[in-house]
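The following block contains the structure, expressed as structure tokens.
In this view, the complex is presented without one of its protein chains, the others remaining in place.
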Amino acid sequence: MTKLSDWHIMGVLAIAGLGLPFLAPGLITQLSFLWLMVIFALTWDMLGGRMGYNSFGNILFFGIGCYAAAVVQRDAGLPYFEALALGLALGAVLAVAAALLFGAALLGIRGHYFAIGTLGLGITAAEVAAGWDYVGAGSGMALPLFPGALGQREFFFCFSLFAVAIVCFLFLRWLYGTRFGLALNAIRDDQDKADAMGLRTTPIKVFAWCIAAFFLSISGGLAANMIGFIDPRDVAFAGATFGVWMVLMAILGGKGTLWGPVLGAVVFHITQELFWTYLLGWQRVALGLLIVVIVVFFPQGIMGWIAERRAAREGAAS
Amino acid sequence: MSVMLEVREVTKRFGGVVANDRISLTVTQGEIAGLIGPNGSGKTTLFGCITGTLPVDGGEVYFEGQPISHLRAGPIARLGLLRTWQQTRIYGEMTCAENMAISAREAHGGLISLLKPVPAATRIRASDLLAFVGLHEKRDERGGRLSFGQQKLLEFAMALMNEPKLLLLDEPTAGINPTLINGLIDRLRRANAELGVTLLVIEHNMRVIMNLAHRITCLAHGEVLAEGTPDEIRDDARVLDAYLGVA
Partner (left out) sequence: MLDNLLLFVQFPPLAVDVVVNGLLIGAIFALAAYGMALVWGVLNIVNVVQGELVVLGGYVTFLLVQWGMPPLIGVPVSALVMFGVGWVLYRAIVFRVVDRDIFISILATFGLAILIQQLANLSFGADVRSVDAGLGPLHFLDGMVTVAWVKLIAFVLALVAGASLWFFLRHARLGQAIRATAQNPRAARILGIDTGRVYAATYALNAALCGAAGSLAVMAWTIHPYMGLPYTVRSFMVVVVAGVGNVGAVVAAGLGLGALENVAGFVLGTEFQIAFVFALMVTILVWRHLRAARRREHLK
């Protein structure tokens, strides 16, 4: 894909992101969740797709963002927006600190040990939060009411999440163009080789996780306020939903490609909303089935499939 | 001429098997040293011990006078001691040009220095080195799609891109089309003479190593069997015995 068409797609998306809330106010919550999904898929793909570290634990950082915002907004005694800003900042600091700590410990582990280890990390966080009274234990936490007029809340969080998604996308797009991006790919393709060629693989891996942690925690703080309520297992550290969806969306779109995660998030989110609308009661079963089907039958993803088609056509032409 | 690499009585065991038994050898700056020996004599194991991929059980390795046997692969590579693999290791999903770009010496730097695009000078050097090994037309091809021999050449070019002081090559001609071997010998010599890279080469092809190396060490059963110039090694009865299996 050339640079020009990249900007074209971004232009169309920007217009959609800014215009749709006004044109179709009924869809605004779905649209907000869509941007959240885009952030999920983009940040997961940095490790899973670009670096070859398939994490089931990225939800940890989202949850830290949720809880940091909720606690600050409850206890700081500041006006709404000041408290929100402070909560987001604190969440980001805590999430990055967690990424540094756990990254240094876990990112040396490879393959399925890393996947299961990070899964354990996410669930540990959920269970600790579910037993910890200071953060509301199993009953979760409610967030303060949005001060603006009725309906403004949805607009505010929709545009905020949209902005985070855009910044995240542009940042990663720039990052993948630097030597750092190449270093991530090198680690994915052969980490022992990368080590033996003198790359400082550990700081590179930990830094990548910190970036993911930063964007996830910000989106967590915003999402918590948008939803208005957090629950340890079903919202903040929702490993079996958000945590798996991250992986699934990146795979569905195409791992390790720039637009794959975005595309995967859009397709997945729409499918999921349709399930919720038309498969009442069975939507979660259908989602489980969808995971199996995508992983087993479509692991190359949409972008991979397009590339295969293109290669086949060129092969036929030449 | 100063000693660049000194291996002093290095021992490496795998369970009960002694793969390297008190091996000592030296490589002098600027030379091309050869390492030969029958299959299973411990050559590749020794490479692993020197470059930090295997823990040593005894002895010490000095690189430019500094003990390195406690270091891991990364720091050793950053000192300027690099290896290639018998089965070749390249970044399969990246293009040849990307493989080269990330192998440049600047990539050793910290995070801040990595957060920059690949400089034009590096691209030009990468392109020159790809041309040097004859892979220039393949520069936009994915590494994993190259033939085994081409991957071997790419790995060699990547190593040169890293500007090592000492390069350990594990069977550089294995799997290379025989008609291209002379060209490869010539490139190894030029890398040594023009780029100033000291070489330690494991090789099974006797014609190649006798032509290439200034000095040869022969291992057998994990021990140093003989050492000397190619002519001395050629005439050494023990070396012949080791290869032909005459007791």
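A and B label the chains in the order they appear, each numbered from 1.
What we mean here is this: a contact is a pair of C-beta atoms (placed from the backbone, for glycine too) under 8 Å apart; a residue touches a chain by one contact, two chains touch by 3 or more.
Every value quoted in this text rests on a predicted model; they were computed, and no experiment measured them.
Contact with the undisplayed chain is limited, among A:Ala97, A:Val128 or A:Val167, to A:Val128. Remark: the residues of chain A touching the chain excluded from display are 54, 56, 105-106, 108-113, 115-117, 119-121, 123-124, 127-128, 130-131, 137-138, 192, 240, 244, 247-248, 251, 281-282, 284-285, 287-292, 295-297, 299.
Everything that follows uses one rule, which is that only the chains that are shown with their structure count from here on.
Centre to centre, using the average C-alpha position, chain A and chain B are separated by 42 Å. Interface residues of chain B, counted against chain A in their complex, comprise 51-53, 72-74, 77-78, 82-83, 85, 89-94, 98, 101-103, 105-111, 113-118, 143, 158, 162. By the touch criterion stated above, chain A contacts chain B in their complex at residues 175, 177-180, 182-183, 185-186, 188-190, 192-201, 203-204, 207, 256.
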